[in-house]
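One protein chain is absent from this view; the other protein chains keep their places.
Chains: A and B, in written order; residue numbering restarts at 1 for each.
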Amino acid sequence: MIHLTIDGVSIEVEEGTTILDAARQANIDIPTLCFLKGVNEFGDCRMCIVEVEGMRKPVTSCITKVAEGMVVHTHTKSIMDARRTVLDLTLSNHCKDCLTCIRNGNCELQALAQKYNVKNITYAGEKNTHEIDDKSPSIVRDFNKCILCRRCVSTCKNIQEIGAIETTERGFASCVSTAHNESLNDVDCTFCGQCIEACPCGALHEKDDTDRVWDAINDETKYVVAQTAPAVRVALGEEFGNPIGTNVTGKMTTALRRLGFDKVFDTNTGADFTIMEEATEFIERFSKGENLPMITSCCPAWVRFAEKNFPNQLQHISSCKSPHQMFGAIIKSYYAQKFNIDPKSIFVVSVMPCVAKKYECTREEMEVDGLRDVDAVITTRELARMIKQHDIEFNELEETSFDDPMGEATGAAAIFGVTGGVMEAALRTAADVLEGKSLDKLDYEAVRGNEAIKKATVNIAGKDITVCVAHGLKNARIVMKQIEAGEVDYQFVEIMACPGGCINGGGQPIKNSKTRSRVDIKKLRTESLYTIDEKSTLRKSHENPVLKGIYSEFFGDACGEKAHKYLHTHYSAKKKYDF
Amino acid sequence: MIKSFEDLEAIRNSKRAELDLRVNSNYSGIERHILVCHGTGCTSSNSEHILENFNNLIKEKNIENVRVVKTGCFGLCSKGPIVIIRPDDTFYSHVKPEDCEEIINTHILGGQKVERLLCKDVDGSVVNKLDELPFYKKQVRIALKNCGVINPEDIDEYIAFDGFKALQKVLTEMSQEQVIETILNSGLRGRGGAGFPTGKKWDFVRIETDPEKYVVCNADEGDPGAFMDRSILEGDPNCILEAMAIAAYAVGAHHGYIYVRAEYPIAVNRLRIAIEQERAYGLLGKDICGTGFDFDIDIKLGAGAFVCGEETALLESAEGKRGQPRVKPPFPAHAGFMQHPTLINNVETYANVTRIINQGAEWYSSIGTEKSKGTKVFALGGNVNNVGLVEVPMGTTLREIVFDIGGGIPKGREFKAAQTGGPSGGCIPAQYLDVSIDYESLAEIGSMMGSGGLIVMDDSKCMVAIAKFYMEFIVDESCGKCTPCRIGTKRMLEMLTKICDGEGEPEDLDKLQKLAQTVATASVCGLGQSAPNPVLSTMRYFRDEYEEHVRDKSCRAGECKALSQVTINEELCRGCDLCKKVCPVGAIEGDVGQKHRIDQSKCIKCKTCVNTCPFHAIK
Partner (left out) sequence: MDGENCENCVAMRAREETLEMASKYPKAKDNLMAILNDIQVKYGYIPEPSQAAVAEYLDIPLAEVYGVITFYSRFTTIPKGKYDISVCLGTACFVKGSSDLLERAKSKLGIDEGQTTDDQMFSLETMRCVGACGLAPVFTVNDKVYGNATVKLMDEVIDELKNQG
């Protein structure tokens, strides 16, 4: 243990602790901007500098480790002056249209400006101007707001190991950019959106689709259906001040109805379909020994990643559409037919924890008979904005359920939102099908948890099935390289682009650096989804009575001809850089 | 291939006799060597052509006992291209390729010096011999010992002049600790800027337990107007390679890199030749001279980023990344190239090592001041008569360098300031001309040793404009990583520009000073922390000039165009009409034979007329 004094407070911390962490342990806060724990620890923004007795120059508290007997002063006049000047400089090159900024109220720079009582800019001068890149369906880059903290660059390069964005140019002209400053749409970006989660201000955000949704809702000729992904319900509440991971399913469905949606369905039901199809597809491939391992296809960022980086390995990816696309297709076919609604008038809105889903729903493959499966995707954040716009007192809402007849979903579907969840859900169904009976085994602990790459061998019907679960594209690449090289003998692989899975998706509520340092956000949201699973009466997808009904009424067999038409898709090699 | 140090000794002895006339003025043989400077300065003015002409003439005329030798820089660049004849030490300056024939006929064949080509001192007196020049008298050449003496592309010449004696001594007689102790006791300090004790730095790397260590030579000399390191690499590349091998032995490394600017093609080429020759001789590679010590060196090219002179930025760049400095600690000694312990010294620091090993720590520490030992090489430039490379003992005064060695200020103008340390340093005013040049004294008066640029400025220079010039450089070269340097220096430049353009307000001065202080305290690396020095030092010594700019809207040096007027002195004007002809904007009026005048509304202050007027009537 190391003993030190911070602002006169004597404390004892573990060796290797940074001054910043030590100070926070002593309830002394130090401002930061570029710091993002475990992601971006370079000390570039200079907001966190402190004085350490005996040192000639200020010390970068976010990365400097404590030393025995250290005496630290965090808020001396000269430090405060320096911070104020640094903040002034940062603001002098920032487009200060806070009122119209998507991050108004949730901006780390704005919070600091307020805290430091910035009244005017002393060192005003030339500003860098950049064109806004809004070509992609998922992500908007507005680098007039960029403060060059590089949290996005580190996330893309080191956490995801994509490197679609990088610091380019030099000195005052430095900016964060893609190769040749092309649109994210045309480079190796996968639209995972983790950069948005990392951004302290409004330089990166989702492409806002709320206006299109409002238009549909206000169009009387449209039958507007909402469906919500599992991860949304354990995060939406955070936007209304609830503790991280609070399950607000009941309030969410009420809110969606209040917003004017004609029907509110659960994407989890779609997820149950996905399991039926995917498990069936797997059993088929497994028994024939064809195109193994089979890899899940629920995550559009992963699919885009594969198409751009492993164009020769696409045969491994399950042909199943992702749950919300399947569900969109079902709504516009089975549901429309059953309730005699003109499918052309149906407008399906998916509420997703993800910005890549916005891209996914625009893929040309995602339609049947000229009808788009899904018409708009909005993120958890956008839904929260819509609820706020409608002045709905979210926390006071009564709780309701999803609409019938497609309101039923299993616990297996709920855990789609976490890494390992799709695998576990698929194993539950595959095991029952292969064994030919309903097994008691429900929990596959080996595929749970935050380990980067999880492997397990399960014995089903006397056969060993080796499965692998990877989350985060860095780990996806490792696994894919192994598969490509024939170094591994997996039969079934689950890949999610975002670390932790969808609960940590690029469309989820943005948490500031300090919260991310203190709280394990992924863990809290994950636990909440597992609780939903545990409390469900139905925990295996194939036991969902809604599915059984629809298969017998409409699709026939899983993976049958009709199911293929509506519920499956295909992939094609894509150029990594398209310019 | 040399298998042992005995083999090396044999080469040394035979070659040394052959080259005796280079350094022995009592040489009585019949051989003559024509040394032609091939430093960048002289090469720029065609010295390669001169060499070629000499060689052709010797062949044509079948002259025996004469050799033409390509050498490194002689130091007195303003006299280039320079040709020196040994052993009689004749110093020919401003030689043109067409002069070669006369030198061969008159001097080599005829035994008479070519009077018109002999170098002339500032006062116009003819200099017969090199060492008669006051420029060389106060110099002590340690780092530059071989520059201008040997052919840098011939390893045998290096060997002849004690080459690899130090390496031999270290590998055969000394322990790692003894080497470091010797360096420590010599008092040698880093010549790249901050002056950290070299021996200490070596020891930090030696004590690291990681078996993979690196030795790096920082040859990314980027200060505008500084070319010491380049001259050493061009004139004596093997001495750097040998010193790196010694350092590698002392710290326990087996691989070295020289990070050198690609803008130095001659230096890079000579380094390549030197490395190849050393490898061929077995002086680099496995089991050097049978000692069991392995060491090899590769070159890493920089690509035009001043910040890469900062050691952690250099490492990033050497790893193939953007040259953005790392926050220290950890220091390179602990986590350097590819995160392995790494020793980084600059060229001039290494250039002292072999002499210290050969002649002992005591000898070296007898030179210089109490805390700053040895010599320092300066690139002397600007408004001074003798522009070039000088090496002086630490403790020499600025006055001695500028007036005795540099020959004073041209055109009878007054000394105003000297700038040391490049963009990181400061301007030293006339009142400190007698301050001793050493690390501590320079820091005390707000400048720094830096890598050794020394620019002299006369009274025609505006100190605000100088500060602006350096700030432009910094803004161009800031890596952009940390906020204070990226945006702060830009804002400082904007304020300085405003002041020079006559739009400054009195309160701008305090704002500027405050910002300068924040940039200095809050920046990540040495570049940002020292970037405000030119502004702070000029504000400290020439505050009145700043005030004149903002208060009176005037620039006493007349350099700030917006604050100055070009006028014709009617008393001196003879109406020759030349100025009218050269004026690019037609701002000058007046008929031939009449007094001319300038229409200030049209004048763009390009000063073409000032330089054209034969009667010095325009100012």
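Just so we're on the same page, contacts are C-beta pairs under 8 Å (C-beta built on N, C-alpha and C of every residue); 3 or more make two chains touch, one makes a residue touch a chain.
Everything quoted here is computed from the prediction, not taken from an experiment.
K.L.:
For the chain that's not shown, point to the residue among B:Arg141, B:Arg355, B:Lys461 or B:His596 touching it.
P.N.:
For the chain that is not drawn, the touching residue is B:Lys461.
K.L.:
Among B:Arg116, B:Lys321, B:Arg543 or B:Lys602, single out the residue that touches the unshown chain.
P.N.:
Answer from the full complex: B:Lys321 touches the omitted chain.
K.L.:
Quick one: which of A:Arg170, A:Arg285 or A:His568 touches the chain that's been left out?
P.N.:
Considering the complete complex, A:Arg170 is the one touching the chain left out.
K.L.:
Using the document's definition of touch, tell me which of B:Arg230, B:Arg326 or B:Lys580 contacts the absent chain.
P.N.:
Answer from the full complex: B:Arg230 touches the omitted chain.
K.L.:
With the full complex in mind, choose from B:Ser44, B:Asn65 or B:Ser175 the residue touching the hidden chain.
P.N.:
Final answer for the missing-chain contact: B:Ser44.
K.L.:
Given the full complex, what residues of chain B touch the hidden partner chain?
P.N.:
Spelled out for chain B, the touching residues are 39-41, 44-45, 76-80, 222-227, 230, 262-264, 300-306, 317-323, 338, 379, 381-383, 387-388, 419, 422, 453, 455-457, 461, 469, 473, 476, 479, 582, 584, 606-608, 611-612.
K.L.:
Contacts of chain A with the missing chain: which residues?
P.N.:
Residues of chain A in touch with the missing chain: 157, 162-170, 177-180, 187-188, 576-577.
Operating definition for what follows: only the chains that are shown with their structure count from here on.
K.L.:
Quick check: how many Å separate the C-alpha centres of chain A and chain B?
P.N.:
55
K.L.:
So in the complex, the part of chain B that touches chain A is made up of which residues?
P.N.:
Contacts found on chain B: 305, 322, 324, 327, 329, 475-484, 486-491, 494, 511, 514-515, 518, 521-524, 529.
K.L.:
Which residues of chain A touch chain B once you look at their complex with the stated criterion?
P.N.:
Those residues of chain A that touch chain B are 42-46, 49, 57-58, 60, 63-64, 78, 81-82, 85-86, 89-90, 92-93, 122-123, 125-126, 147-148, 167, 169-174.
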